[in-house]
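Showing chain A:
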Amino acid sequence: MIPLDWYLIVAAALFAIGLFGVLSRKNAVAILMGVELMLNAVNINLLAFWRYRAPTEPVGMAFAVIVFAVAAAEVAVGLALFIAVYRRFNSVVADDINLMKW
Partner candidate 1 sequence: MGILSQPIGVIAEWLRNLFLGWGLSEGLTTVLLYLIGAGVLATLVQVWVIFLIWFERKIIGRFQDRLGPNRVGPYGLLQPFADLIKIITKEVIIPRDADKAVYLLGPIIMDAGVLAIWAVIPLMPMVGMDVNVAALYTIAVGAFATLGILMAGWASNNKFALLSAFRTVAQMISYEVPTVLALLIPVMLAGTMSLQGIVEAQHVWYIVFAPLAFVIYFIASVAEVGRTPFDLLEAESEIVAGFHIEYSGMVFAIFYVGDFLHAFTIGALGAVLFLGGWRGPGAETFPLLGLLYLWIKAFLVYFLVVWARGSLPRVRIDQMMDFSWKFLTPLALILLVVAAVLDHFVMGFGMWGRALSHFAANVVIAVLTLRYLDHYDKVRESKRRMVAQPGQYPVARPPVPVETSTEAAS
Partner candidate 2 sequence: MNGIDSAMMLAILPELLLLLVAGAVLFVDLMERGKHPRLLGWITVGGLAVTFVASLLYARPPEGGALVWGGMLRHDWLAFVFQMMFIIGAAATALFAMDVENLGERGEFYILLLASTLGMSLMAAAADLIMLYLAIETTSIPMYVLAGFLHADRKSNEAGFKYLLFGAMASAIMLYGFSLLYGFTNETQLAALPTAIEQSGMGLGVLMGIVVLILAGFAFKTSVVPFHFWAPDVYQGAPTPVTGFLSTASKAAGFAVLVRVFMSAFPSSAMPYWGAMLAAISVATMVLGNTLAIAQNDIKRMLAYSSIAHAGYILIGLVTLSEFGITGVVFYLGVYLLSNLTAFAVVAMVEKADGTTALSDYAGLGKRAPWLALALMVALLSLSGTPPFGGFVGKAWLFGAAVKSDLVWLAIVGVLNSVIAMYYYIVVLKVAYFDPPKTEGKIAVSTSYTVGLVVLALAVLLVGVAFAPWYGWAQQAASVLF
């Protein structure tokens, strides 16, 4: 059987990679991709805990389902905003979208 640790460490690695993407990328869509990786890491965590600690109760699964719904809503709104920004700024690169400073 696979130890629970393995899942958690893979999830942690995925989360760290996602965070790296969020912090280092310039293109907004790429930043959102990093966020998606982070959310997927969370879901691996949730389901691994569900499977190993309380597989008879649906709590972990329900949590994961809610995360799915939220992720979908976030992406929909995010991409819509990016399209609106692209219309005005002709770019979705975070550095270009900087009218306001200090």
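By our rule, contacts are C-beta pairs under 8 Å (C-beta built on N, C-alpha and C of every residue); 3 or more make two chains touch, one makes a residue touch a chain; residues count from 1.
A word on the picks: all candidates are chains of the complex that A comes from, given by their letters.
Owing to the predicted nature of the structure, the values given are computational and were not obtained by experimental measurement.
A.B. asks: Could you work out which candidate touches chain A in the complex, given the options 1 or 2?
C.D. replies: Candidate 2 is the one in contact with chain A.
A.B. asks: With touch defined as at the start, can you tell me which chain A residues reach candidate 2 in the complex?
C.D. replies: Against candidate 2, chain A makes touches at 8, 15, 18-19, 22, 28, 31-32, 34-35, 38-39, 41-42, 45-46, 48-49, 53-54, 59-60, 62-63, 66-67, 70, 73-74, 77-78, 80-82, 84-85, 87-89, 94, 97-100, 102.
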